[in-house]
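To start, the structure itself, in structure tokens.
Only one protein chain is missing; all other protein chains are in place.
Coming up: chain A.
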């Protein structure tokens, strides 16, 4: 099966290791992974800030970049969620509507792809440690991916999964919200950090690097030892 990796600008620049784990995971399950180098950013920073015109040029670039892809898989619920919104955004644009629909229907977040397309439940990995999982908002509410990450994590050998209190609450990232409303944003991150501590987990795991950067940045500032990991880091973990 041919899979085109959608790295997301965030992982491209800040967390390339997440991309490596994603590629290795996909290859482990027999996918042939390519990287369409014309890809940039999904458009979300501009779209969510109200700059529709600016976001659309980014979206068009993405549609061009992945035109020939069979499947598009990315390590972010939020960015893949954005792509899945393209059909709505281009609904009245005869030139791009079809492309938007095509791209949306072949795009998947990595855990969603593993579970729902490849039919994998047990990736066969081992990870020793106490782990709590933060379900990021766009992953669960926009993309609708709730159970897939848990299914995969539950099958990891050695893992001790701890339920995060009020896990569905946003961590406070929210793109430009984190800067425009930084006071509120950091209060939200602090509460999340408290909840992580309550679980006594050593690792906070999530499917969106932006949220992990926010919670992790807060925990680090508080001097906590909890490590943040992208879910692919656990799924691809070998002894």
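Rule of thumb we're sticking to: a residue touches a chain if its C-beta (ideal position, glycine included) is under 8 Å from a C-beta of that chain, and two chains touch if they have at least 3 such contacts; residues count from 1.
Keep in mind that, in the parts below, contacts and distances are computed from a predicted model.
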From "Lactate utilization protein B", "Cytochrome P450", "DNA modification/repair radical SAM protein" or "Ferrous iron transport protein B", the UniProt protein name for the chain not displayed is "Lactate utilization protein B"
Given A:7, A:26, A:83 or A:159, the correct residue touching the omitted chain is A:7
Given A:26, A:46 or A:72, the correct residue touching the omitted chain is A:46
Given A:84, A:218 or A:237, the residue that touches the chain left out of view is A:218
Touching the unshown chain, chain A contributes residues 5, 7, 9, 11-17, 19-20, 23, 32, 34-41, 43, 45-55, 57-58, 60-61, 65, 68, 137-138, 141-142, 168-170, 172-191, 213-214, 216-218, 220-221
